[in-house]
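Complex shown without one protein chain; remaining protein chains in place.
Which chain is which? They are A, B and C, in the order written, and residues in each are numbered from 1.
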C-alpha cells in the first residue's frame, strides 16, 4: 500500500462570516436581540458582532447590501507560516485575489474565490475579545458572560453554500484548504454528488457545499450558530416564535452530522440555523459517510420532513421553482 | 517579534485507556451494565470495551491487576509519518521503551513513560468498529446504535494524572506530544504549578497533570467518559445511584473547562467521571487561563464544594492523610 | 351575580387504560422493551403493566382482540363515597352498565359507556404497587426504581378519544364526572365544536374528545404516557427510531396544553404518545381557551405541521379517506 499523504493542517477554524442584508436594522435586531449576540463595532455599512463564547473580538460582520447573501468568509490559519503556505498554494491556482489590509479585529488576509465564486480569505492575526466590565464573566475561561438575552448563541459554527459543481468546490476545500471530507450525499449510484460536508478540525463540518438547483453563483444556503445543547435549541424556538420570526423547520435532528437544528429566516432574508449536538470527528483517517437517495429519506433522523422551501430557497434568491426542472435533485441537508 | 514556532500536530487524540482493577468482574459490570459500554473482546486478563460513539473497535481495556490504577495510555497519531516523527523525538529523550507489537484493534505502537512514570504509547493503525447486526444504528454515521442501557456513555474523553513534578510532565506533553496548554492552577503568585490541562485537539483537555500530594508515582486521579449533555449527566446520577455505586461529587459544573461532572468510584477503586459540556478550544494561539488560590474557590462554578477525598484519593491508593503535611496543596480540579 | 355551582370533585384521576391489540406479543414488546414498562400480571388474554412512577399495581391492560382500539377506561374516585355518588348519578342517565367485579389490582367498579360508546368505569379501591427486591428504588417515595430500559415512561397521562358528537361527550364528562373544560377547538365562529380537552385534576387534560370525521364509534385517537421532560422525549425518539417503530410526528410542541409530543404507532396499530411538559391548571374558575380555524394553525407552537394521517387514522381503523368529504374538519390536536 502506498504511503498516504499527510493532511494539510494549516486552517484552524472558521473565523468570521460576513452576511449581506437589505434590511440592516432589522437584521441587527435579529442577531442582537433575538439571537443575543453582542455588538462590538460599527464601521461603514457594517456592524460587527460576537457570540458570548467566541474568543475573537468579532465573528459576524453584518453588511448592508442590495441583496441578502454571504459576503466574505474568513478562515483562521493555524500559524503565520500556515497563512503564507496557503496564500502561495491558492495563488498558484489562479483563484487568488491577493492580500487584503486588516479588517476590524484581525490582521491582513489573503483573499480568493472558491470555484463557485464565494469570496473567502485566510488570515492569522486575530484580536482576542476583552470584555468591558459589565460583560465580564465570573468564569476566567469564558471571554464574556452569558447574558441570557434571547437565544444567547455561544459561537458561530458553520456555513452551507450552494454550488453549481459540488465536486469542484469540495476538491478545492480538500486540496487547497486541507479540509477533511466528512459526509456526502450521492445519487445515481454515486455518480451525482449532491452535497459534501467538510471541516479543518474535529468540528463535524465548517462548510457544506450543496448543489444549486437554480444554477446561481456564490449563494448561501444557511449560516449556523451554536448553542450548548438540544434543550437550548428548544428554548430558542420559543424565543424566536415569540419574537415573530419565521421558523422554517425544526427543532429536530438531522441524520447527517447528528446535529439538532432550527432553521429561521433573519429579516434580511438569510436562512440562519440555531444548532447543537453534532458529533466530533477525531479520526485522522475518517472515511466519509455517503448517503444515497433512499438513505437520505427526509434528511432527518426521526422522520420529520424538511419543507420544499428548504430546497428552493437560498440567498440571494433566484425566482422560479426549480424543482420541476431537476427532479433528480431533491436535496435535503 | 520573533516568529512563533509552529505547534506539532502529530497526535490526533486519546485513543485508548487501560484501567487496572483488582476486581475484574465487578469493574466489568460497572463499565458494561452501569455505564452501558459494549464488550468487544477478551484476551488474557483483559476485556476490551467501547462507547457507542467511539469509532475505534475498542477504547477501554480493563485488566486484572493487584492494585487499581491506570495501565497503558494510548495516543493515536495523525498519520503514519507522524507516528515515526513522535517515536524518533521521544526516543531522543531517553524516556522511550521501544516499539510494541499490535494489541487488539490497533497496529504497532511506540511505548514510553512520561516523566512521572505513567506508561504511554503512540500508534497510528486503528481498526474501525463494525457493529454486528443487532448493534447497527439506523444512522450511517454512528458506528453503533444507542442502546439506552445504563448511562450509555458516548465516548472516552480524558484522563487526569497525578505527578510529583507537574511542570516536567506538562513540558513533556507540550514539547514531545505537541499538546496545547489550556488551563493551569498556580499558587504562590504563580510560583507553584498545581495543575495543568492539555490537549492535542480542540477537545478542551485530553490529559491533566495535577500535583501528587502524597508523593506517589504514575498514579491516576480519574478517567472521564463523555455523554451528550448535562441532562444525560443528571440521568447518569440516577442510574448510578440506583446501581448502588458510590458518587463522590456532582453532578455540578467545573469552572476549569466549564465541564459538567459526576465523579464515581468504579468497583475496582478507580475514580471515573461522567462528563459533558466542556467548551472547544479552536484558537491556535490560545493563551492558557491561570487560576490562583483565591480564584479556584472550590473548583466549581456555582459554588458547590468538592469533598476532601477528591484531593486525598487516587489509584493506586497511598495510605495516610497528606493534607496536614502539605497545606499549600489544596488542589481542586 | 348568581352563585356559581361548585364543581364535583369525585374523580381523582385516570387510573387504568385497556388497549386492544391484534398483535399481543408485538404490542407487549413495545410497551415493555421500547417504552420500558414493567409487566406485573397476566390473566386470560390480558397482560398488566405499569410505569415506574405509577403508584398503582397496574395502569395499562393490554388485551388481545380482533381489532386495535381502546377497551375499558378506568377512573379512580376520590373516595368510597365519591364512587357511590358517581355510580348513582351515572345510573340515572341510562348510560350505566352496572357494577363490575374487581379486576387485577383494584376493587369493584361501576361501568358505563360515554355517549359515543367508549367503555368506562369508576372505582375506588386500588392496590398500591409493592416492588420486588430487584425493582426497589433507593428513593422511598418512588414506587419502583428507574430502570433506564428503553424510553422508561414514568406514568400514564391521558387519552384522546374520537366522538361523533363532541359536545355531548364533553357535557357528559363535565356534568357526570365533574371534569373541568380546559381547551377547545371551535370552527365556524364557534358553532362547530371540533375538540374539547378536560380533566378532573390540575393535570392539563386526562381526556380529549375530538370529532370523528369518519363517523365511527368508540374509537381511540391516542393514548399518552408521561416522561419527565423534553429531553426525555428527544431521547425517546432515538430509542424508538432504533427499535424500528414508526414515528408519525414530533418531537415538537403543541400549542394546546403546551405539551411536548412524540406520536408513534405501537405494533398493534394504536397511536401512542410519549409526552411531557404540559402545564398544570390550578384555577378553580379556569376559563376554557378556545382556538378557531386560523389560530389552530398546524396545532403546534413552533410551526411544524402535523401529517394528514394524524387526522385520518384512529383505532379501530375505518377505511377510506374522509378528508374530501368533510373539508371543514381539518382537525389538529
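As a convention for this text, a residue touches a chain if its C-beta (ideal position, glycine included) is under 8 Å from a C-beta of that chain, and two chains touch if they have at least 3 such contacts.
None of the values given here were measured: they were computed from a predicted structure.
Within the set B:131, B:168 or B:237, the residue that contacts the chain not displayed is B:237. Panel shows subunit B; residues 230-231, 234, 237-238, 241, 246-247, 249-253, 301-304 of it touch the chain omitted from the view. Contact between subunit C and the absent chain runs through residues 3-4, 6-7, 9, 12-13, 53, 55, 76-82, 124, 126, 128, 138-142, 154, 183, 201-203, 228-231, 255-258, 277, 279-280, 282-287, 289-291, 295, 301.
Residues touching the missing chain, restricted to subunit A, are 137-138, 145-146, 148-150, 229, 231, 235, 238-239, 241-242, 244 (touch as defined at the top).
As a convention for this text, only the chains that are shown with their structure count from here on.
For the touching copies subunit A and subunit B, the fraction of interface residue numbers used by both exceeds half; the interface is of the same-residue type.
Separating the centre of subunit A from that of subunit C, both taken as means of CA atoms, is a distance of 44 Å. If each chain is reduced to the centroid of its CA atoms, subunit A and subunit B end up 32 Å from each other. In subunit A, the residues that reach two or more other chains under the touch definition are 230-231, 301.
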